[in-house]
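With one protein chain withheld, the remaining protein chains of the complex are depicted in position.
And now, chain A:
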């Protein structure tokens, strides 16, 4: 094939791509770009529920998933084996899917015209409502990554399984899907923890070190905010403190099978009584957002 023919082929390939996409079906350079209507997003506010509280709660649950998904996705092209890369990517995608719906709901309930992309790409650290565990980096240490995934999915599954009957139809719908997905994610993390913990001396040491690294962030998972308290009273939210016994029992089950020791680490403190849920974050979140938002901020509204 002559160089000229190759060039022509390449041009054709791009042409056919843009033809497939069609004029009324633009592909965004970032963000979802989905124009399809999510039927439930626009469901009316349940009676007696404060719109600002519900928007805030959807941001909490959505930001946890979004930020954790971004952290997990750092393993794509860096995982120890292809199967694990696919597993982590799928896990991140499921969390991202949950985040998209929750952020869309937050934007709709807020009523200020912000969609999921505006909320994901155009908020600064102090406007994020995720727990610190989600933003905790792992420096591509697989032991830390699995420890974070184990604790995060165990806690989130406990939350979501209690949100199946939430009076907000979007929160309930996300929970119904999330319970199925998180059951897989938790199993995956737990089996790795057992394989590594009950493996060689070196894998045991690394898995234990991973647990030690994420343990200071566990306590925050069970702290109840005022928003949650008010939403528990109207049947929308669950009190995260209620998940502690279940999370403890599951982690104990895994630690015993993995011959690992429950870390004895002081919890990370609050700053003036405020933590991740109030927008006070560790330095790590800035790095996550810098990576995640740079393209969207450099090229607002870009499509291809």
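What we mean here is this: contacts are C-beta pairs under 8 Å (C-beta built on N, C-alpha and C of every residue); 3 or more make two chains touch, one makes a residue touch a chain; residues count from 1.
The rule is simple: contacts and distances are computed from a predicted model.
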item	value
Chain not present in the shown complex, as UniProt names it (candidates "Stage III sporulation protein AF", "1,2-phenylacetyl-CoA epoxidase subunit PaaD", "Cobalt transporter" or "Phosphonate-transporting ATPase")	"1,2-phenylacetyl-CoA epoxidase subunit PaaD"
From A:188, A:206 or A:277, residue that would touch the chain that is not displayed	A:188
From A:250, A:268 or A:288, residue that would touch the chain that is not displayed	A:250
Residues of chain A in contact with the chain not shown	22, 25, 32-34, 36-40, 83-84, 86-87, 90-98, 100-101, 157-158, 161, 169-170, 172-174, 176-181, 183-184, 186-188, 190-191, 194, 246, 249-250, 253-254, 257
